[in-house]
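For this view, one protein chain was removed and the others were kept in their places.
Our next item is chain A:
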Amino acid sequence: MSNDGQPAQDPLIDKAQAEQRRSAAARLFDIRRVIGGLFVAYGVIVTLIGIFDSRAEIDKAEGVRINLWAGLAMLVFGLLMLLWQWWRPAEAPAPNEQQPDA
């Protein structure tokens, strides 16, 4: 695959490419915050259920305190997502007409 020249041209595609220059997609939010938020909420709810699980519920799950463990796991996962977002915030994408060259 060589670098010489441009791909074949097509009027419909060129038109779409021109439209892409006024794209608003740079304003997209960060999905990590949504995932993190939902899983923290799930984690808290399920962990609380797990703490107050009755004997019958634990027996149903073959003696595993599954609500407690699954709740804690979801809580940790949610916090990690939020931490990741806080630690590496999404860089604002460059406008389409001037891509950085390296």
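By definition in this document, a residue touches a chain if its C-beta (ideal position, glycine included) is under 8 Å from a C-beta of that chain, and two chains touch if they have at least 3 such contacts; residues count from 1.
Definition applied: contacts and distances are computed from a predicted model.
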Original post:
UniProt names the one chain left off this complex as which of "NADH-quinone oxidoreductase subunit H", "Solute:Na+ symporter, SSS family", "ABC transporter permease" or "Sigma-70 family RNA polymerase sigma factor"?
Top reply: "Solute:Na+ symporter, SSS family"
Original post:
Given the full complex, what residues of chain A touch the hidden partner chain?
Top reply: 1-8, 10, 12-13, 15-17, 19-20, 22-29, 31, 34-35, 37-39, 41-42, 45-46, 49-50, 53, 57-58, 60-64, 66-67, 70-71, 74, 77, 90, 93, 96, 99-100, 102
